[in-house]
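Okay, so here's the structure we're looking at.
For this depiction, one protein chain was excluded, whereas all remaining protein chains were kept in their positions.
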Amino acid sequence: MPDSELALAHHFVDLDQQHDAATLGMWVFLVTEIMFFGGLFAGYALYRSIYPAAFGHGSRLCDVTLGAINTVVLISSSLTMALAVRAAQLGLRARLIAFLAATLLLGSLFLGIKFLEYSHKFHEHLVPGAGFGYSGPNSRQVQLFLCFYFGMTGLHALHMVIGVGVLLVLMVLAWRGHITPLRSNSVEVAGLYWHFVDIVWIFLFPLLYLVDLHK
Amino acid sequence: MSTTLLEPGQEAGRNYLNADYSIRSWLLTTDHKRIAILYLVSITFLFVVGGASAGLMRLNLMTPQGALTSAETYNKLFTMHGLIMIFFFLIPSIPAVLGNFLVPMMIGARDVAFPRLNLLSWYLFIAGSLLAMVSALTGGVDTGWTFYTPYSTTYSNSYVVMMAVGVFIAGFSSILTGMNFIVTIHTMRAPGLTWFRLPLFLWSLYATSAIFILGTPVLAISILLLGLERIFGVGIFDPKLGGDPLLFQHLFWFYSHPAVYVMILPGMGVISEVIPCFARKRIFGYNFVAFSSVAIALIGFLVWGHHMFVSGQSVYAGMVFSFLSFLVAVPSAIKVFNWTATLYKGAITYHTPMLYAFGFLGLFTIGGLTGLFLATLAVDVHVHDTYFVIAHFHYIMVGGAMMAYLGAIHFWWPKISGRLYPDAWARLSAVVIFLGFNLTFFPQFILGYLGMPRRYHAYPPEFQVLHVMSTAGSSILGVGYLIPLVYLLWSLRYGRAAGPNPWGAKGLEWQTPSPPPTENFERTPVVTEEAYAYTGEEASVDA
Partner (left out) sequence: MTRHIVSPKVYLLVFAVLIALTAATTQVARFDFGPLNVVAALTIAAIKATLVVLFFMHLIHSSHRTKVVLAAGVLWLIILISLLLSDVLTRGWLPAPKAW
């Protein structure tokens, strides 16, 4: 069976329509993700506007170096992901697998550093809840800030984990030769998702790590 | 337009129903028509559960002491009633049943854009509703369907998390449906089917889908945060940390107000299909009706604060929300004017779907007008949290959306099942429902205006007469709903076989056999005429 027949799902008229639908579908899904994270950003905006000092104190409890490293890691992973999509569109199987692997590794590195940060916070009794032990000023509102820190980076990390899973699946599919230029929608659509998760972090980094850094 | 009937006993031909009878072929189907049936069966069951809760509530309210149930049980009943009817019946109803069945057919496509995601949406719906049922059976939730904090996060002893997770999961079902419809309508229209030749039902589903996409995720995050706060005892709505309980209300209503437009827009779309067909006239002001759907979806996102006028929200913000809430009434009114103008000098016949459409017109108008009272900040201070609010939204949700849903079922039943239902019983039940509905809910306007609070299981004796009237009405309404259940099921076996187009209606779905074959169209149709090109000459079979 020629690749173009394998590629076309029965309910679509042609490959162009199928590609159109796949990418539009992912963009529409990403809009739902914008609103999903958006609720957290809205709450953050509310509390930062009424507790500016406490948010500064809370932000200085976050390690800027690790945060900046993670930002660089994620941006690099977006680069490798974009190159993976390109490789899929050109039918370059070995390059595709390599770039998917690089993206996966960088994503895992990000998660590893995140885990490091979380365990630091745990040991310093900065996890909101029963064991919270911050002794500085505005401790109740600093706890509120940390709720947002863990909530927003946690939700982001969950999305990263899902992304890593998707990358694994794509690598297997690529290895087995199922990804060809006419059957590369899955990689392209996964790329859109991955870049979106990167963009969320691009906003999280300054909002959580860089507040009142100068103080 | 062909109106040949199959003789009873004549082979119906291969269609989506008889293509494969195995359970596996139903549970693993990706055929949008079968998924629609799966939803139909599920939501009908859930409607009965939600209706039973209401029945128990109304029985309890026969006496001022409210002795049938304890206050705690009553709280659980109204919570269940609200949650099930909203999330597990009304929100999916027209989109997931009629939308899934008709969207591909109306645009001349073989299926929706993502058939497997469509099936997944049904499974998510089932998972969410199962969690909701389990939560109800193991102890129930007593927070009201609105889950306000801090009661829901800190003080309530009920099964909030399980129910919240059920709603969260069902939300993803909506999101997938919305995604599918938007992409399908954008990318899979048949040649010649421009946006302004689309049936208005599709415009309304498109607007509904936009609300699913833009609003549901905010509900999801508010529920997620509610659950986290309840489980871990720490959260951003907690006043002890300097948190604001109103943040929950903002996030909750940002979705839940547009959700009411999710519940009414598809119904309006149905009315736009039924009225031209049974008045044998093209719709008056197609563009106005189409743009009104979009306007309702848009403006509907700007008004949520009208649920929070007396919550402690800024009075200034309240004024802004009040003004915007007046604005959102305008596109709905435009639709009512256009439907009325369509009827004017039309060749009107009173088939069952048209009876429901008439019911919709009157009851939706009353409900909508009372919404203006509630949008008026000063009036709302007096009627907020009273039966006036309850009557208002039931006029729209039941008098409007539910009537439209039943009208839709009766309009497209021949297409879906290949059978005709007994007309006399159908018209009778439409009338019974209309009468029962008004007896149930009109007294509630008076009750609310006189000061009867909502969510109270007992009340002062002077309200009893109105409550008894309302309960009597609800029994009639219940009977009214049972009758279609009986004759529609009956028709599956004994009903006359329906031809492709028993109503003589316009629209691509009526050009296929009843029931349609799995792939809908043998050849992709080409559209050359405008929507609702009724000339008044169409034959109509007296169904």
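Worth a mention:
First chain written, first letter: the chains are A and B, and each begins at residue 1.
The criterion applied here is as follows: a contact is a pair of C-beta atoms (placed from the backbone, for glycine too) under 8 Å apart; a residue touches a chain by one contact, two chains touch by 3 or more.
Everything quoted here is computed from the prediction, not taken from an experiment.
Only one residue from B:34, B:250 or B:307 touches the chain missing from this view: B:250. Contact with the chain not shown here comes from a single listed residue; of B:23, B:137 or B:315, that residue is B:315.
Only one of B:19, B:190 or B:302 touches the absent chain when the whole complex is considered: B:302. The omitted chain makes contact with just one of the residues A:81, A:102, A:126 or A:187: A:81.
As for the chain not pictured, it touches subunit A at residues 15-16, 19, 23-24, 27-28, 30-31, 34-35, 38-39, 41-42, 45-46, 49-50, 64, 68, 71-72, 75-76, 78-79, 81-83, 86, 89-90, 182, 191-192, 195-196, 198-199, 202-203, 205-207, 210-215.
Although one chain is hidden here, its contacts on subunit B can still be listed: residues 186, 210, 214, 218, 244, 246-247, 250, 254, 301-302, 304-305, 308, 312-317, 319-320, 381-382.
Rule of thumb we're sticking to: only the chains that are shown with their structure count from here on.
Interface residues of subunit A facing subunit B in the complex, by the touch rule stated above, are 10-13, 17, 20-21, 24-25, 28-29, 31-33, 35-40, 42-43, 46-47, 51, 128-130, 132, 140-141, 143-144, 147-148, 151. For subunit B in complex with subunit A, the residues that touch the partner chain are 109-115, 175, 178-179, 182-184, 186-188, 213-218, 220-222, 225, 228, 232-236, 240-244, 247, 250-251, 254, 524.
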